[in-house]
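Worksheet: the structure to be examined is printed underneath.
Apart from one protein chain that is not included, each protein chain of the complex appears where it belongs.
Naming follows writing order (A, B and C), and every chain is counted from residue 1.
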Amino acid sequence: MDTNLALLLVLTPFLGFLINVFFGKSLGKTVSGTIGTLAVAISFIVTLVLFNQINSTGKGIEVTLFDWIQISNLKINLGFLLDQLSVLWLLFVTGIGSLIHLYSISYMHDDENMHKFFSYLNLFVFFMITLVIGSNLLVLFIGWEGVGLCSYLLIGFWYKNQDYNDAAKKAFIMNRIGDLGLLIGMFIIGSMFSTLDYATLKTAVSEGSPLLSLAALCLFIGACGKSAQIPLYTWLPDAMAGPTPVSALIHAATMVTAGIFMVTRLNFVFDLAVDVQTVIAVIGAITSLLAATIGLVQNDIKKVLAYSTVSQLGLMFLALGFGAYEVAVFHVITHAFFKACLFLGSGSVIHGLHGEQDMRKMGGLRKAMPITFWTMMISSLAISGVPFFSGFFSKDEILLTAFHHSIPLYVVGSIASVMTAFYMFRLMFLTFFKEFRGTEEQKHHLHESGSLITIPLIILAILATFGGLISLPGNSWLNEYLSPLFTKAEGGEHHLGATEYTLMGVAVLGGLLGILIAYIKYFKQNNVPESDDNIIGLSKLLYDKYYIDEIYEAVIVKPINFLSKFFRDYIETGIAAFVFGFGKVTGEIAFQGKKIQTGSIGLYLFVFVIGLCAIVSYLFLAQ
Amino acid sequence: MNVSTILIILLIGAFATYLSGDKLASKVALLFSLAALGCSILLLNNYNAGENISFIANWINKPTIVLALNADGLGIAMVLLTLALTPIIIFSSFGNEYKNAKSFYALILFMAFAMAGTFLAADGLLYYVFWELALVPIYFIALIWGNGDAEERRKAVVKFFIYTLAGSLFMLTAFIYLYQKTGSFLLEKLYAAELSSNEQLWIFLAFFLAYAIKIPIIPFHTWQANVYQKAPTVGTMLLSGIMLKMGLYSVLRWQLPIAPLAAKEYLNIFISLGIAGVIYGSIVALKQKDLKKLLAYSSLAHVGLIAAGSYTLTLDGLRGAVLQMIAHGFVVVGLFFAAEVIFRRFETREISEMGGIRIQSPKFTSMFLILVLASVALPSTFNFVGEFTVLYSLSQINIWFAVLGGTTIILGAYYMLKMFQQVMLGEANSKTFADVSLNEGISFAVIIAVLLFFGFYPKPITDLITPSLETILSVINKN
Amino acid sequence: MGNILNQIGIENYIFLSVVLFCIGIFGVLYRRNAIIVFMSIEIMLNAVNLLFVAFSTYHQDAQGQVFVFFSMAVAAAEVAVGLAILVSIFRNIGSISIDNLKNLKG
Partner (left out) sequence: MNTLIAITGLGIFCLLFEILNLRKAIIPITIAGLLGVLALNYCEFGAEQSYYNNMITVSKFSTAFSSLFIIITIFLVALSHNFYHNHPTKISDYVAIKVFLLAGGVAMVSFGNLAMFFLGIEVLSIALYVLAASDRLNIKSNEAGMKYFLMGSFASGIILFGICLIYGAMGSFDITEIHESALSAELPIWFPIGMILMVVGMLFKIAAVPFHFWAPDVYEGSPALTTALMSTLAKIVAVATLFKLVSGLNLISSLENQDLLYTFQNIVVFLSIASMTVGNIMALRQVNVKRMLAFSGISHAGFMLMTLLTVSASAGVLLYYTAAYALAGIAAFSVILYVCRDHDNEDITNFHGLGKTNPLLAAILTASLLSMAGIPIFSGFFAKLFLFDQTIKAGFVSLVIVAVINSIISVGYYFKLIIAMYSKEPNQERTGKPFLIYAAAVVSIALNIILGLFPSLVLDLLN
């Protein structure tokens, strides 16, 4: 029964993928879109069923299909583990997934390759589910690389544009760097405990050791790749090249949280690697700040959201670093809601403006597209941590945890969230208020998007509003639900004392402050960001993302390519010349040798006699 | 019925193909190769049923040389690889017109015969004979039906022949020396040979020369890229898909068990050579202008990893190596076929002249993409299973080997995707590109099916090869 | 007969014939006229014949002398052929100096 459920869960999206790949074209856009959506919806329903079951019984379901790879000291089978964590993840993966599918039906309707789009999306969901419910690290790895592949395909969906293809390639390769880390981590763990199964691992891992910390570090590198943390985050902003639903689904809600999932999954390992945890916390904090600062000045609406995603992910890692896994998970969920909503909203805007993404050419859309406006407004409030929106609770939890462990990181985190509030409302003001700054005929075509687009927006907005209820401070259903996963009840459960309330206050104030500044700067003074060429000073530095990409280009990519040229032109030819050398030398000897053969009998006989005498005399000498 | 049947079928097939005339040749060749494949599958069943399918008969009394064909799991696996690829290769050539086709296809079958023999031979000298025989047909295939400037081609091909022959002659010397020691060329006798570590070192090196050139392991790879480029694609497929596996197979079958002490003592050196090949090959591949050359270097990188795996002398290493051999065999044939498909349409192998194919040919694109992903060992493809196992075994020797060897998944992705982007993506190409024909599609489909199936369920192969690998290991560790 | 040998000693015969033989060799090496080269070869052979005879006396055994007849016959046959070749060469290039025979080389 469980097996069938699990298979149904996994295979329906895959089925959708197959159908769309092979028959999508002939089925026509709407049908293929519906099929794609249904496929995901079905697995969402299945998830609900499983969720009820697990929530009631409180223990996970193990499904083993067959053993996959045999290695002498560890046997890896293709199996699934459906427990609280994975099902929770599935809930929003499939849930938001189906919403976004729905959204895409209308959004992608003008694209000739719509069926491809849906097949890729289905494939993505399939891999994402595999990633989540895999019963061991290697099955997770299937999903892990699989989603990477799908993001490659979807970022490069408009493959005629080589820049998009570059972005896609970049994403894949950077993920691969992380994946190598993950692999190495697996190797170490495998050789230490001779298993990669979570269940057995959990019992096997007893006390920390340098090797274990190394493993944890490698795994974290993997997480950095997927979840866009320093130093491997630069692919995510570029990934915005993909269609907006993709950005919403893959690069905001689901895939990028895989890193957090993995760390949470292996919490028992990370708990024992304290030094690594600090690393995680620090990296998370820095990432969130760095990304936030960059987000301050971006003008491409999706870029802003992208950087805010990176920064939010940073916050989550901050929480992970303190072992507050359920807090991180909480933020993952709320973030999934409002960030998905924001992306879809921005998509709706872009849709309305026929592909315009530069906020400097927007403005005053409030009247034109009210639903989009209100949903995005709600989400912005949520992400800015305005009280009683979902983001408020989750972000607050994180900051609380940070405060309890290290003040500096708390400060960093808070600053980041202030900035978040600022640039989110900068976005809102620039986009929806004041006068429209686009072209006339754009203005002429301004309209609210269709229901297929707005419905998901509304649903997500609602979720973004009330999502916080699942883990209210004090009595948190989430923590209860997740508790069986964690060895020690870390973070989370703060009894609400004075400090907590003050901190909340501070956070709220910070958020409001950010909003206020944005209001003054972009509403009252009504100034619009400069055009690219006369941005100067610090903002220029920020606008160009600290030149990180350029640095990577110069430090890594260029040298490798140079090396490649060098090898090709010198080493290769060198070796070849060496090998040919033998032939050349013998040939030369032969050529010279021909001169000895003069054709003169006298010489021949002379050599004859010499040889004879030599032999005879040698005989004598020997005797 | 025993393994000799396969060889006989192939040999008869070669002659039949030659006699069948240019019109029919390709069909006849395909027929016989399929027959051989079927026969080998039957034998596999018998083998799994515990039946003895080895073959032995006296040949030469003094020096004692025996016609011994020993079919253990490993041998059968490699033969299956050979016989599964041969029909695909022949079938893939259906799109092309070859002058004097009868000789062409006869040579292909003859080569398959020789290679299958190499994988089966259990007598050192018989093995050597097959080993050399395999060299002759590919020489002519590359020389006569090859492409590119004739003079260049001659140079490349002759270099290849002399180079490989040079290596194998030293192997022959080693065999004769062993014969003096043991009084027999038979595999088990040679396994039982009592050799001083010094003798072992020399024998090991003699073998290494032969195999390092065949595989090729850097710095013995200079012949590879040129020959791959100059040979007709069918020849390239034979070379990269099967022939280079002869070298890797021989490492497992002959080199390691006969000279284990040397293998153990210099373990690190040889692993490092392999891994150096991985990195070097990947980096050189980045900047190749010619599609076939790029693939050649990528295969240099892959076999480097396989070799490294074999030299770990661990069960995982050996098993991973064999799995990866098979996987690589399929994927590289697929990739070269893709190159051929493009060449049929565009008449060029220059990457710079391609691009914008995807728009015109969705089917081809997806097939090509799957192959590319398989070759970068995406999980759920067969290659991942092999590569993972090999890397794991390397990590057991020294974690840094795993890290350095693992760079293949980064660099591999880099050059393969770069190539894919330049070849397939971008604005529509000025030249029209017809999507894959049915024949081409079938070849691709078969390869992809194999890669994906074993990617999820490699168990059959693993179970097939593991026992024989264990025996080999027991010989290696006997003292 | 034998006593003469005893008086002179076999060594001297050997030396004599070796000297003759070497003279022959040098003749072959340094003379360019084909005829003279032939004659030098004859000298070599005759030196050997002399030694044969000496040995046959030394061993008191006739075989040696018989052998001399063989070698004389053979030498005659050889020279016959040689001269024939020489004649045809002379017809072709009008010279019998072996220095002109250098077309085949390299």
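Operating definition for what follows: a residue touches a chain if its C-beta (ideal position, glycine included) is under 8 Å from a C-beta of that chain, and two chains touch if they have at least 3 such contacts.
All values derive from a computational prediction rather than experimental measurement.
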Shown chains that the omitted chain touches within the full complex: A, B, C
From the listed residues B:L24, B:I41, B:I56 or B:L165, report the one that touches the chain absent from this view. B:L165
Option from B:A150, B:I269, B:A434 or B:A449 whose C-beta touches the chain left out: B:A150
Write down which of A:V49, A:V274, A:L538 or A:I615 is the residue touching the left-out chain. A:I615
In terms of residues, what is the contact footprint of the unshown chain on chain B? 60-63, 103, 125, 128-129, 132-133, 135-136, 140, 143-144, 150, 153-154, 158, 161-162, 165-166, 169-170, 172-173, 176-177, 179-180
Residues belonging to chain C that touch the chain removed from view: 10, 14, 21, 24-25, 28, 34, 37, 41, 44-45, 47-48, 51-52, 55-56, 58-59, 61, 63-64, 66-67, 70-71, 74, 77-78, 81-82, 84-86, 88-89, 92-93, 98, 101, 103-106
Mind pulling the chain A residues that touch the left-out chain? 583, 586-587, 589-591, 593-594, 597, 599, 601, 603-605, 607-608, 610-612, 615-616, 618-619, 622-623
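In this section, only the chains that are shown with their structure count from here on.
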Name the shape of the chain contact graph, picking from line, ring, star, complete and other. line
Taking each chain's mean CA coordinate, chain A and chain C are separated, in whole Å, by 99
Chain A and chain B, separation of their C-alpha mean positions in angstrom: 37
Centre-to-centre distance between chain C and chain B (centres being mean Cα positions), rounded to whole Å: 67
Going by the contact rule already set, what residues in chain B reach two or more other chains? none
List, in ascending order, every residue of chain C touching at least 2 other chains. none
Chain A-touching residues of chain C, taken from the complex the two chains share: 25, 28-30, 32, 98-99, 101-106
Mind pulling up the chain A residues that touch chain B in the complex? 21, 66-72, 78, 116, 138, 141-142, 144-146, 149, 152, 156, 159-160, 162, 165-166, 169, 172-173, 176-177, 179-180, 183-184, 187-188, 190-191, 560-561, 563-565, 567-568, 572, 575-576, 579-580, 583
Contact set on chain B toward chain A in their complex: 159, 162-163, 219, 221-223, 225, 280, 283-288, 314-316, 319, 356, 358-359, 362, 366, 373, 378-380, 385, 388-389, 391-392, 395-396, 399, 402-403, 406-407, 409-411, 413-414, 417-418, 421, 425-428, 456-459, 462, 466
